[in-house]
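This is the structure, below, for whatever I ask next.
A protein chain is absent from this complex, but the other protein chains hold their places.
Take a look at chain A:
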Amino acid sequence: MIPALGHFVLALALAIAAAQAVIGLFGPMLRDRLVLRAAPALAISQFIMLGLAFAALVWSGVVSDFTVRNVAEFSSSTTPLFYRITGTWGNHDGSMLLWCLILSLCGATVGVFGNNIPTSLRARVLGVLGLVSGGFLLFTLAVSDPFRRIWPPPLHGAGVNPILQDPGLAVHPPILYTGYVGFSIAFAFAVAALIEGRVDAAWGRWVRPWTLVSWIFLTCGICFGSLWSYYTLGWGGFWFWDPVENVALLPWLTGTALLHSAIVVEKREALKTWSVLLAIATFSLSLCGTFLVRSGLLNSVHAFAASPNQGLFILVLLALTIGGSLLLFAIRAPVLAATGMFAPVSREGALILNNVFLCIIAAVVFTGTMYPPFVDLAFGMQISVGAPFYDQAVLPMVAPLILAMAVGPMLPWKRGAIGPALVKVWYAAVAALIVFAYYAFQRHFIAALGLAGAVWVMIGALIDIGERVRLFRVPLGQSFARLGTIPRASVGAALGHFGFGVVVLGIAGMTLRVHDVTVLHPGQSVALGGFNWKLDSIVPATGPNYTARKATITVTRHGKLVMVLKPERRYFTAQKVKTVAAAIRTNGVRNMFATFAGEDNSGGGEFRFNVHPFAPEIWLGGFIMALGGAISLSDRRFRIGAPARVKLRKPAGSATV
């Protein structure tokens, strides 16, 4: 009964999305106030319908209704409640529904919070969102229906993939999807602006907060994903340049570029066409990120919901969305003329440099990711592009970005000079040089470069804040008081840059890692990274739906106990699958990482021990970046919007009501 209702409201949501698309896109031409008001209402009701459908699917999972194929194949009666809920989106059909739910949430958010947007623009934005949503709802209903029933129902479900039985599944996909899908709003704004033929500072002001929200989610989503694979896959890597990771990185790169270029649109009314293109590109890459992976075109080591048979429908849908918006861009872009003027050495210039490099990096990653499927289709050869490609081609491109990152925020708008900006950051340069010299002296040249870059960016960000509060130039108390008065967007930006520096610190620190694979019998020990790792015992253990072998490893340094690690090997009885549960301990600047890989006949255990200096900073930095974004989002000008400008513009706009 409940699944049938869920299926029904899903169909209802499709009908509403269609209405939203038609009314939103053609309503503004009628110049009818009531018609325009309908768009937000439809967006909100579409969200409610999809919310109900999603709740119905979760309910079917919770009560283990095995007549629903989705539940029967990816859940079982022995699966713990938590994973019965998260299992809802741990497979292709369910995650499609989650995707559509978040898309409709975006529409509803614009409907509820978009009161400061001109009604006609808002209707068009919602119309575009409705169109996209309609397409994907049609796909969900027609090809990947999460409510498909089977009869007779199996007695026990097949159970969730043990790798996915992890709290990471509760956090990573919804947050990553929110990040991906959130860019649909920037996309819809871009398409609506192309239809209206107008992009101005106000447009930049509306687009930026929405972009910022999805950027925050995407940053967190990527961080969680990286953290999850770090502790799950068991060999201590945090980023594998795997296609599935790359396609998440691509919209992050262009989204970050959009975040910066939207500032220029807002402050200086320049880079308008470019920002529109970036908005389109970012959402297009998000779509590719979600769907190319599932179409079976890309190979990956990660667990994700794949469904190769539905590739064609998705590819057509992608081609229509991306191709259609790019066509519209090609036709309408010349209408959007630039007005702002500036010199190359200026804040705008620095932001353009940021955009150029971010987009080049995105292009390199895109080439590396798409080359293997291209070669496969064109020449029938199976090749793969490994991590060394990205290390060699991407990292040199990050270097200028890092160099410019500390200087850019010091430059004034319109016209500046390099000299005074460099003078401001001289102690960042000195600190970076000291760090470089220290590590270069120990012959860790790559780490030296990376750590120096990290210190440069971090101190540069602190100087940015210090300059704004006139630290050490006025009494400390006065500086502290100033901290409350400077725009939060500036604090957020500096914090975001600082967080990026922290990420660089973590990644560079990981090049100093040491690891060893060894066989130990109880009582034996091995030395690694200045620590003594001793195996005490291997004992059996049990979990809710698995049995395990648990090892106890005592780590000592100079005879003193540092920590006890308890890595496990788990055997999931229902799926007959073994997994490795790594034991990781962190002290904030270093991770100790032990995995228990197997046992031989003589009672010895195979272990992999890792010492990862600065590893926690990789994710810490990512979350600091997201926090910076959140602080920037709370800036006064976004909360209040730009009512004065909207009122001024209303009589001028021909299509506004």
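In the analysis below, a contact is a pair of C-beta atoms (placed from the backbone, for glycine too) under 8 Å apart; a residue touches a chain by one contact, two chains touch by 3 or more; residues count from 1.
To be clear about the criterion, contacts and distances are computed from a predicted model.
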Practice task
For the chain that's not shown, choose its UniProt protein name out of "Membrane protein", "Peptidoglycan-associated lipoprotein", "Cytochrome c-type biogenesis protein CcmE" or "ABC transporter ATP-binding protein".
Solution key: "Cytochrome c-type biogenesis protein CcmE"
Completion exercise
Filtering A:L121, A:L505 or A:V580 for touch with the omitted chain leaves A:V580
Problem - Sole contact to the chain not displayed, among A:A41, A:A55, A:L315 or A:V364 - result: A:V364
Practice task
Touching the absent chain in the whole complex: find that residue among A:P80, A:P167, A:G324 or A:G386.
Solution key: A:G386
Completion exercise
Touch assignment to the omitted chain, from A:A343, A:V539 or A:V564, lands on A:A343
Handout entry: Touching residues on chain A - with respect to the absent chain
Key = 74, 91-92, 161, 163, 233-235, 296, 299-306, 308, 341-344, 352-353, 356-357, 360-361, 363-364, 367-368, 371, 381-393, 396-397, 415, 517-520, 526, 569, 577-580, 595, 597-598, 600, 604, 606, 608
